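With one protein chain removed, the remaining protein chains of the complex are shown where they sit.
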Amino acid sequence: MAEQKKGCELFDSGHRACGGCGAALAARLVTQAAGTETIVVNSTGCMEVFSTPYPETAWKVPWIHSLFENASAVASGIEAALKKQGRKEKILIMAGDGATFDIGMICISGAFERGHDFTYICYDNEAYMNTGIQRSGATPYDASTTTSPPGSRSFGNKRPKKDMPAILAAHGAPYVATASIAYPADLRQKVEKAINTPGPCYVQVHVPCCTGWGFEGEQTIAIAKLAIETGLWVNFEMVDGKVTKVKKVVRKPVEDYLKTQKRFRHLFKPKRQDAEIATIQAIADRNAEKYGIDIQLKKE
Amino acid sequence: MMEITEGSHAVAEAVRLCRPQVVSAYPITPQTHIVEDLAAFVADGKLDAEYITVENEFSALSACIGASAAGSRTYSATTSQGLALMFEVCFNVAGMRLPIVMSIANRAMGAPLSIWNDMQDSISLRDAGWLQLYAEDNQEATDLHFIAYKVAEDPAVQLPAFVCFDGFILSHTYEPIDMISQEQVDRFLPKFSPAEKLDAKDPISFGMYATPEYYLEFRYEMDLAQKRAKEVIAKAGKEFGTMFGRDYSALIEGYMLEDAETAIIAMGSICGTTKDAVDEMRAAGKKVGLLKIRVFRPFPSEEIAKALSHVKRVAVLDKNISLGARGGATAIEVRDAMYGSTIPVKGYVLGLGGRDIRKKDIREIVALCEKGIGDQFYGLRKELI
Partner (left out) sequence: MTLSVGCRARPGKSRDNRTGSWRVFKPFFDHEKCSKCGTCQTLCPEGCVHENAEGFFDPDYTYCKGCGICAEECPKEAIAMNQEEK
């Protein structure tokens, strides 16, 4: 096999993502870390749509899109074929949260249970963005989407995020991690580790969506950082099912994060919803305790 | 080499000889014996393939997509509910022009749930772009797999193919089969070498999306490929005949059709029964013949119209129905092929859900057709309705 070339631009300019798109940045960073000897399996969604309107493709690595829910099954077939042909390319799945948490569950569960050697990157923008912002299993509590809108009878999405990393760790995935485009070096490191760990590995990447969450494109990285600093997103690694590394923070109140995005606006206007904000704070507090993210400041 | 074997076992052996590199398997009656045999072949080193036990049929065909796009010959088998679950994937495979071959042990569609034979499953996917080959007996079921791979992988075609054979009636029946050897198959079916595949040495994006400016032309190209398949099938079928003595160049075959007054049109195992019934009717002085359709997609319209040009009437047997339309798919498409002719075409929907069809049923249908009675269900149990 040709030598793996890493660090080069394998996701080209001219794609049609919104200005400031977190997912587009994720595509760039992940393929940079993966290198040239990579086959990408992309599910239907924003990334696939903004990168491949025929005849324009932004991908400089071999790439395949089949359907919304079956990237894991397609990857299973590619892995089998490469094995038989004696080829060493790495397989990288790139799928959104809708494709991963919801419609793709069956295929993912089967593929992880069978233990195929691939890396599954979920770019998590916390809703079905390509179809115009609908609620998915990854949508956070109280977030406004078009299928979980706030109103006189509702504060938005009624359920917390599904714990996909835990589900896949339970399948025996040897390496599971969460990452964020806010910390590109960390993301690249985790992608490399996942690719070099035999078996089905999973990296869930937080990618704020300016269009879907309601903020100015220039704030994408800042908001990704706030998600981590408030404890609503935790960056961690799991090796063989056990949490091994966690990003610690000096925690900020969740409000600092919520008030930056229109999808949480209804928690502040027309009236401040203290009970709802407290519930969200409790989610962050639980995350903090579960993963041990709080930096213990020395008392003077 | 002649052997007496169960249909599924013969098909499994034929697939083994085609040297697929990736087999994806999910069990469903009545094809399960095929995937079980293939698993045993792999376990015993008789088939050098990766065998993926997928978690459902949707994933079974999806795994084939990955394998085929990556440049490996691949295979799966299904029927009925499983094929229906693959509906979305079937359109995807054909549109991506991947030459996947799938065995369909034809079985009725639920509801009501039925494990017995009819052709509703594969017929219901006739719009998807797959080639559709139908076997009369287990010899054909076996041989058509070699033909299917060769035709599907031909650069002029690049379409996936169903090889259909009646569930239980063929899949679970023991018949004498002449199985050609590995050396013979290797001479007929070359290694799969697609011009384009997923390969870091030549990166290509597969399965892009098409805006209204391009979509129509992609579909047109698929239709052209279907049309070209007729010649490719003829060529491969003739080559098979020259090499192994059984010619599959014709999309349709006439039996006692040349001077027939009544033509019976049928597909699949029902043709065997019909041939026996034709023999009996001929002995009694009736000028009957059979037009067997072996290739349903691409549909042999011109060939059928030509073959029937001299007959007085046509009786089309359908083990499927397009509910709400006038009969089964074969009758509807034959009528379309005969458009402009004054020859009456009558359709008979029969044998659904495994209802047995006997020689006397064929004789009765011919009698009905002679009286101009048709376009109806045949063989209903009157006491139930």
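The chains carry the letters A and B, assigned in the order they are written, with residues numbered from 1 in each.
Here is the rule we go by: contacts are C-beta pairs under 8 Å (C-beta built on N, C-alpha and C of every residue); 3 or more make two chains touch, one makes a residue touch a chain.
Predicted, not measured: the structure shown is a model, and the values here were computed from it.
Here the missing chain is touched by one residue of B:E3, B:D48, B:D186 or B:E217, and it is B:E217.
In the complete complex, the residue from B:E3, B:D127, B:E196 or B:D223 that touches the missing chain is B:E196.
Note on the undisplayed chain: of the listed residues A:Q4, A:Q85, A:S109 or A:Q219, the one touching it is A:Q219. Touch with the hidden chain on the side of chain B covers residues 95-98, 158, 196, 202-210, 214, 217-218, 221. Against the chain not displayed here, chain A makes contact via residues 9, 11-17, 19-22, 24-25, 28-29, 51-52, 54-60, 181, 184, 216-222.
Throughout what follows, only the chains that are shown with their structure count from here on.
Chain B has its Cα centroid 43 Å from the Cα centroid of chain A. By the touch rule above, chain B contacts chain A in their complex via residues 21-22, 24, 48-50, 52-56, 58-60, 62-72, 74, 88-89, 92, 96, 198-211, 214.
By the touch criterion stated above, chain A contacts chain B in their complex at residues 1-2, 36-39, 41, 48-49, 52-55, 57, 59-67, 69-70, 72-85, 89, 106-107, 109-111, 113-114.
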